[in-house]
Structures are given as structure tokens and as C-alpha cells.
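Taking it in order: structure first as C-alpha cells, then the write-up.
One chain of protein is taken out of this complex; the other chains stay put.
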Amino acid sequence: MNFDFSAEQIMVQDSVRSYLADAWSMARLRRLIEDDGDGFDAALWDGLAALGLPAILVPEALGGLGLGFVDLALVLEECGRALVPGPLVETMIATDAIVRFGTEAQRLALLPGIAAGRLRVVPAIVESGDAPLATPLAGGWSLSGHRMLVPWAAQADKLLVAVRFAADAAAGLVIVDPQQAGVSLRAETLFDPTARAFDVSFDRVVFGAAEVLGGGPSAAAVERIGDAGAVAAAAQMCGIAARMLDLAVAYACQRVQFGRPIGAFQAIKHRCADMLVQLESGRTAAYFATWALASAAPEAVRAVSMAKAYCGDASRFICNETIQIHGGVGFAWELDLHLYLRRAKTLEYSYGDATAHRERLLGAVLAGREAA
Amino acid sequence: MNFDFSAEQIMVQDSVRSYLADAWSMARLRRLIEDDGDGFDAALWDGLAALGLPAILVPEALGGLGLGFVDLALVLEECGRALVPGPLVETMIATDAIVRFGTEAQRLALLPGIAAGRLRVVPAIVESGDAPLATPLAGGWSLSGHRMLVPWAAQADKLLVAVRFAADAAAGLVIVDPQQAGVSLRAETLFDPTARAFDVSFDRVVFGAAEVLGGGPSAAAVERIGDAGAVAAAAQMCGIAARMLDLAVAYACQRVQFGRPIGAFQAIKHRCADMLVQLESGRTAAYFATWALASAAPEAVRAVSMAKAYCGDASRFICNETIQIHGGVGFAWELDLHLYLRRAKTLEYSYGDATAHRERLLGAVLAGREAA
Amino acid sequence: MDFHYSAEDERFRQDARGWITANLPPGWGRDVHEPEDEHARYMGRLAWEKKLYHGGWAGLAWPREYGGQGATLVQQAILAEELARAGAPEGLNIIGRNLTAPTLMHHGTEAQRRRFLPKILSCEEVWCQGFSEPNAGSDLAALRTTAIRDGDHFVVNGQKTWTSFAQYAQWCFMLVRTDPAAPRHKGISFLLVDMRTPGITVRPLRQISGESEFNETFLDNVRVPAENLVGALNGGWAIAMTTLTYERGPEDALARQIRFSRDLDRLLDVARTQRRHGAPAIDDPVLRQKLAGAVIEVEIMRLNCLRSFSRLLQGKPLGPEASFQKLYWSHMAQRLYETALETLGATAPLAAGDPATPAGGLFQTGFLQSRAFTIYSGTSEIQRNIIAERVLGMPK
Partner (left out) sequence: MDFHYSAEDERFRQDARGWITANLPPGWGRDVHEPEDEHARYMGRLAWEKKLYHGGWAGLAWPREYGGQGATLVQQAILAEELARAGAPEGLNIIGRNLTAPTLMHHGTEAQRRRFLPKILSCEEVWCQGFSEPNAGSDLAALRTTAIRDGDHFVVNGQKTWTSFAQYAQWCFMLVRTDPAAPRHKGISFLLVDMRTPGITVRPLRQISGESEFNETFLDNVRVPAENLVGALNGGWAIAMTTLTYERGPEDALARQIRFSRDLDRLLDVARTQRRHGAPAIDDPVLRQKLAGAVIEVEIMRLNCLRSFSRLLQGKPLGPEASFQKLYWSHMAQRLYETALETLGATAPLAAGDPATPAGGLFQTGFLQSRAFTIYSGTSEIQRNIIAERVLGMPK
């Protein structure tokens, strides 16, 4: 029983933070927005890959570090804090699913490349009207339908597409190459200008069992990638919220009105205290969830939904109040606050919102009581 | 188009307030609690009857003042503000139903007595497991089942019981004498020690068409008595909340800590400002609802549910925060705060809580859009 | 208390409804909204406001001698309702109508009123507001922009910020320091400044919503005729309080209520078409609670305004309780747009411009704009101070 991160885990966090402090900046992020290009920062990707981040979850035998989700917790927080763009976090989420559910061949084919930073894989799982349906075909299936909000699909080498199999209505993840025939991408306009996502259509895309993660339908794999995404979102929201609170406190200590720093007024300082309570409680929930995921604990569903619901509400509160505390400059485009707000809001509604996760958690709790 | 009360309405309010200031006090209310008797203050009842309050809704031809629900608004607020106990407000709610739905004979039999302060009539409408069911009988019906939380049933001359008629599942209000054979009362233990309510059982209570309000089943009468109760509760909650805010502000201006009145600290003063906004918005909603009820406006359902939902939330917030602002003495039995809290909480859960009324309102709004 | 309308008012309503139906710009109404391009949007708003003026719908309750129609405040509220019902655009000269005009009616000379008020209604002159400065936000009395008398002119130097619509405005009312030696509140004057005067530079400030409604305004030896002083020299603070009272008051609020009510209406439509868990979002009981809460709050906002109007009709002046309106609607609107994003659910991360986002991204933009509502016109913290100290009488 131990709620602390290890010295190694904290070292990794420090190295990520100091790399980002040196090699990355909000100014560079803004250039990516203004350039109006594909939003992908190859140098940043390479730098983070050189630090070993995509390798964390990959087994040592396949060129990775052989670590688990707990080892990601603080890294994800740093990614949130620095608004790291690009498909790094999404690749980590997909990696977790491949490590746990992939066949030997799939693991061999994908994980070394991921560990080396050569391969980018993203989940394509957001529910929309016309979900991809796989109908049987000689020697495989034909896939049609579409997925919205597929992150960085144009920069990804593979998509992990949540698919429904017509035969027995089973669900599964299918490995699809976005360049494959029948796959078409439409760039979406996003609330977070530092992100990229695509509406991906599948028109009779042919695939075989080799492309189904684990070799066949697996509802567990679909649920797992959603859970990993939810926890990654929760941890990133903690990072963003922590950064916002830092900015709020710093501004409140420095901005003088009525002859005093505004941070001396209870209206401001008490709110900052409430923000801290929610931030730290969110971290508590997010850290616990990474452990539950890593150890496949029986309470994993509850832990994941708890983290996503609580961190979503907390980051909403903290981001909104940070803007409020900044007063007039809080809604100036030049300040970075809205970039944090936009990313946090996007994460809040990704991988299930707080309401959905609360309902899921209560269902699990009641089922657990029933069983006990 | 006019959102103001008339000079006459404000005069009535003033007369009620000054009567209560002279003849009524929290000390007297506390004696009613400590005496552990029936909780009924006959002198108060007579005094308020002499002021004409039970006569307000009764037509002039029947000895009343021939006024409407708007004329009750400020009176109800004063009743809440002074925690007037006893079946006065309940009798007003029942009176409204009798005026609108009673047969000529029923109006003649009941309303003059009500106007004169001789007759007390209370609604028995709270939903519980075993609702009263009327089964046909030669020349009438036989009523069995029970109603909980019937206010002041032991002090009432008549109950207006919401009943389901077995034949066609129609609903209606039945006038029942609580002394009648087959009616039995169990005094309930209440959260509000200044109130009295009873679990009333009906065991084959025989009645005829003459006892059915309006002469036959009427879902509209049942809905109306619930609406009148909800609006009366909303107005009383405004009165309680207004009193609580007065107490909070007075205490905050007088209690000195750290060398300043605590009302000078933003943590306290800003909360009082928020309380005022909610109080006044609640009044806006409650006043509008009395008008909608009085004029049977098409928006009545929406107005009633808006008032009950908003005032419930507002009074919850204001009562809780007033106790908080009082610090240690806020949770002392000797202070009156908890008596207001208990009454307000009881009203919050009477005649439908905020959640139920929000759902009802949205249903009405969507139905209205459908129709438009 | 009576919410019925007189026969005359009902006739007025029919007239207004008829006129609006006949004159609404193409593309407006239930299912569309303003153009993406900001300049086009503001020009559209200006054109609509001018159309209203020419139709005889501007300044309904103003005195006739200043271009008004001599109608009642009730009719003004009816017009607002009908504009909302029709989904009509907002105007552009909001500051002129809602702030300059009442300020001049209270504190201007007869000459100033006759000079300025009619052109506000006709929209020949659009107004902006020069109060805030970089170091004078909540603490407005810390303002540093100076005006030094030079013959029959004042020479103004300094910097204003958050000057809404300055790039479209011909005139600006401005607080300037005319006596640097006096106590903070006693050395301030209220000036009317022609924005076309040499020495004025306007730099748009981009907001988090991507729009540039606000500006920084730099003043470099700007010469303002002394006759453009409103009220007494060094008596500007009290005048500014009047302006702020109107900025936060029911007339401004009712105009905003139009927009919130329209957006809420769209939201209810969207909730019917958006699907979640295989059913229309509107069938989700949890979302229904939030939508119902929004309906209630938007309706109470309207009724709160009517309640204030009733006070005005009785001749009671607008006081510090104007802060009450501002505090109410600004937080209400933030909740409204949060609920809107929740209604969008998984599609909330899309934005204006994406074909898959409903109502053209209206709610995402509204959400971003709403973050400013609790800041401009005096932050919520300032409003709470005013309410606590001046309405509830709590200590400073």
C-alpha cells in the first residue's frame, strides 16, 4: 500500500518537463496554429521519442521500457501542462491496447516501430451516427461506415478502429491503414486549434483476421482502449488545471488594483484555495486510476470513471475561474489561457463526459453490491 | 403589463406584518414546541382570521374578500417570514380549489365558514405507496388506502383527499371529515417541530357524489390543488429566505473578528450579494406564478414549476449560507436559524421538489413548441 | 400585478410582428445565424438597426424631441420580445443607445442632447466607451489618461482598453483625469470625443472567441472641444456611475435576453436532433434537468427585467440594484452555454465551420464569449461589492 510515485517515475517527469522547457514553448505552439499546416511538429515528436515516451508501455523484448500505466501518469500530466500536440498521447493509448490484446504477430509488427518513434497509431472510436460495420466476406470482412473525431488520422500510420461485426454484433478493434483503398479523410474544424482530427469514412474496406486486434472480435479490447483514453484525458486535464492554477496565483499576486495585489482579496484567494482542493483531489483520482488500469484491478471500471468524471468537473471549474481571475486580459487571444481552456474542454468531452462516467460508475457499484 | 403590487396589496402585507410583530414571536413559537401539545395556536389563528386572511380567496357573496392568488403572494411571504404555524396556508390552498371546482352546494357549505375563520380544510394529496382508491358502491363509493403527511389533519374540519376512482382510473378530490367512521390518524414525527402532520388511513370510508369536489372526478382539480400548494410553498420559502438573509447581514455587520465586522470580508459579503440575487429572482418567479395561477394563464404550469424549482434551490442556498455565516452560534438550538431551515427544507420537499418541477416544466415547454 | 397586455399593446405587438416579418434580412429567422465574417456581421447589424430606425422602431420610449417615438417602456419590451421571437439580429449601436443616451439625458446640456441623441437613433453616429485602461480595470478610478485644458479645447493623452466597437464608432465617451492633484475620484471628467480627431489610433484586440469586438485605443494629443465636457469639470465620477448603472441595467439586459432566448430555442431544437445512446438527446432525463434549468433561468431573466421596468415606470430611479441584473445574467449565460456544450456531447470538440457541428458552431462561440460576460461592464467581484455595500449596507 503506497500512494507515492517512485524516484524513477519522478525522474522521468523531471526529464520530460525540462526537455519541454528547453525545446518547446507556447510560442512554438502558436506558430503551428498560425502556419495553418498539418499541425504536426516533427522535431517535438522526435525529441519526445528520443526521451523514450512512446516506448514506455512497450515490452523490453520489443525494444520498449516495459513499464505500465502508472509510469505514464506524470508524463501525461506534463503533456497536458505543456499542451503537447500531435499523436503522442493517442499513440500511447493505442499502444496499451496492442500490448494487452495484440496477437504475437501484431505486437511484433507494431510495437518495435512505436517504441522507436517510427510508428504512430491512433484510436478511431468516437461514437457517431453511422458506426463502422464489418460484414463477412470470403476470407475476411468488408468495412463500411465512418468515425468522427479521429485524432491526427492524417499523421497516423495506423488507426485502431472500433468496429461492429455484423455476424454476431460483437465489437472489436481493427487495424486500418489510413492510406488504404476505401478510406477517406475529411479534416474537421476543431474547438482546439492546436489539435487535428478527421472524419474518417470507410467504404468497403477489406480486411482479414490478421487485421483484427487479437485475431477476432473483443469487446474487452474496445472497452480497454476507451478506459485508457479516459484515464489519459483525466491525467492531461490535471496537468492543464495545474498549469492554470499556477497562472492564476501568479497573476493574482502580481496584478495590483485598489493598492493591493488582487490575490489579497478573499474573493480571489478563497477561490484559488477551492481550485487547489479540486486539483489535488482530481490528481488523487487520476493517479489511482492509472494504478487500477496498470494492475487490471477489479475496481478498474469504477476507478476510471471516477477519474474521468471528477477531473472533468475540476478542470472545467479551474479553467473557467483562472480566466475570471485574469479579468480583461483573461479573454484576450494573445494570452495562452484560452488554449488551455480549449484543450481541457475537448478532453472533457472526449472518451465520455462526466455524466456518462457517473452513470457507468454507479452501474458498476450496484452490480458489485448485487454480487457481494 | 405591470409587475407591481397594488397599494392595497402592500397595505395588507403591512397589516399582517405589524400584527405578527405585535402578537406573535419566535418565543411563542418555541413554547408551542416545548409544550408538546397539538401545536395549534388558537389565538394566532383567530387573530389572522380577524385580519381576514382566510377570507381573501372567498367570493364576496359568500362572506369573503373576493380576491385572487396575487393578493395572497405577499401574505404568504409574511407567513413564511414569521414561521406562522397551523393550517392557515393549507386552508388557503384548499380554499382555492373549492372556489374553482366546488359545486354551488359545496361552496355554500364550506366557503362562508372558511371566510369567517370557523372552518379549517387541508389537502391530503402527498403520493405514497398505498394511495386511496374509491371503489363503486350503491349510491357512491367506498374509499380505502392512506395518505401521508396530511398537514394538521387533527385540527382540520375537512380534508380534501386526492383519490383515484377505480372505475375509469380518474382522479378527483373528495371532501372527508377526519372524524368520520373509517378514518384514522397517526401523528407523524416531523423534521419541522413547529408543524404537525398525520398519516391518515381510510378503511372503507363511504361517500357520495356530494362529497366529490365538483360532483365528480376531476384531474384538473387535483392538479390545481398541487399547483396552488407549490406556489404557496414557493412564496413562503421566499419569506423565509428573506428573513434569513436579513439575519445573515445583521450578524455579519455586528460580529467582529480580526478587528473588523466579518461583513467586511469578501468571503461573507460576496456570498450575501449572491443570496440577494437568488432571493430576488425567486420572488420574481413566485410573484409571476401567483399571477399565472390567479389568471389561469396558459403558461400557468410552466410558471408554477419554475417558481417551485427556483425558490427551492434558492432557499436551500440562502438557509445553508446563513447558518455558515453565523459560525458556531449558527448551529446552536437556542438560535432560531434551524427553525427556519427546517421549515424551508420541509417546503422544499412538499408539493414536488425542484427536480420533479424541472422535468414537468420541460415537458410543458416541449409540448408547447410541438403545438406551435 | 398584471401581465396581460392592453388592447393597444396587443395592436402594437401585431404591428411590430408584421413589420419584422416583412423586413427581416434574408437568411435570418429560426434556423440561421450571423455570417462568419466579423466585419460582414457588424455591417449587417448596423444595416438592421438603421432599418428599424427608418421603420419607426428606434427609441420607442424616448422623448420625441430627441428623435424618440414617445411610446411606453412596455411597448419597448414588446418590441424586444417580438424581435426575439423572430430571431432578428442585434443592433450595433448598443453603447450609444443604452449608455450615451441615458447619460446625456441625465447629465448633458440641452444642446448636447439635441446634438447627439437623434444621431444615435439613426445610427449615423455609432458610439464606443472609453473607461478601462490597462491599469484601471476593476479599480476604474486608477485611470491615468489626462486631459489638459488648452484654450477652448482639452488635449487628451493616454490609453484606453476594451473599447468595444471602437473601429466602427464615430464617437466615444471617455473618462479622463483633469486634476492629477485631486483625490482619485475627484479629478476625473467625462468627455465626448470624436473618433475621427487626429491622434487617435485604434488597435483591435483579438478575443478568445476569435472576434475583435474590443480594441485598444491610443490617444496622442487629441484635441477635444471644451463644449464636449459633460457635467462639471472634475465631476465625471458621478456621471460614470450613471453610465455604469445603465450598462448593467434592465434595458441592456433585456436586449441580451433576446439573444439568450434565441440561442436556447436553437438548443432545444438541437437536443431533438442530436442523438446519444441511440435516442434523441432531449429524451435523456439528466440533460432535461439542465435544459429545464436553462429555460427557467432565461425566463426569470426576462421577468427580472420586467420587474425593474415596473419600478422605472413608477418613476423610481435605477440604482445600484442594476448590478443585480448584470450579476444574474452573466452567470446564467455561462451556465447556459456549458449546458449547450453538454448537449452537443461527443461533438462538442468540433467548432464553428465544421459541417458536423449543429447550429453552425453557435454554442461553442457563445461559450467562449460568455467567459467575458462576468468580466466586462465590471467584474462579478465588483458587482458583488456594490450589491453588498450599497444595497445590503454591509461594511466596506
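Which chain is which? They are A, B and C, in the order written, and residues in each are numbered from 1.
Convention: a residue touches a chain if its C-beta (ideal position, glycine included) is under 8 Å from a C-beta of that chain, and two chains touch if they have at least 3 such contacts.
Everything numeric in this text was worked out from a predicted model, so none of it was measured.
Put simply, the missing chain touches A, B, C once the whole complex is considered. Contact with the undisplayed chain is limited, among A:135, A:184 or A:295, to A:295. Of the candidate positions A:157, A:223 or A:359, contact with the unshown chain belongs to A:359.
The residue from B:148, B:170, B:220 or B:297 that touches the chain not shown here is B:148.
Across A:61, A:264 or A:367, the residue that sits in touch with the chain not pictured is A:264. In the full complex, chain A makes contact with the omitted chain through residues 1-6, 9, 70, 73, 249, 252-253, 260-261, 263-264, 266, 268-270, 272-274, 276-277, 280-281, 284-285, 287-288, 290-292, 295, 297, 302, 306, 309-310, 355, 358-359, 361-362, 365-366, 369. In the full complex, chain C makes contact with the omitted chain through residues 284-286, 289.
Take chain B: the residues that touch the chain left off the picture are 126-129, 148-149, 188-192, 195, 197, 199, 256-258, 262, 265, 267-268, 316, 320, 323-324, 327-328, 330-334, 337-338, 341, 345-346, 348-350, 353, 355, 359.
One rule holds for everything that comes next: only the chains that are shown with their structure count from here on.
Taking each chain's centre as the mean of its C-alpha atoms, chain B lies 40 Å from chain C. Counting partners per residue, chain B has 266, 270 as the residues that reach two or more other chains.
In chain C, the residues that reach two or more other chains under the touch definition are 381, 384.
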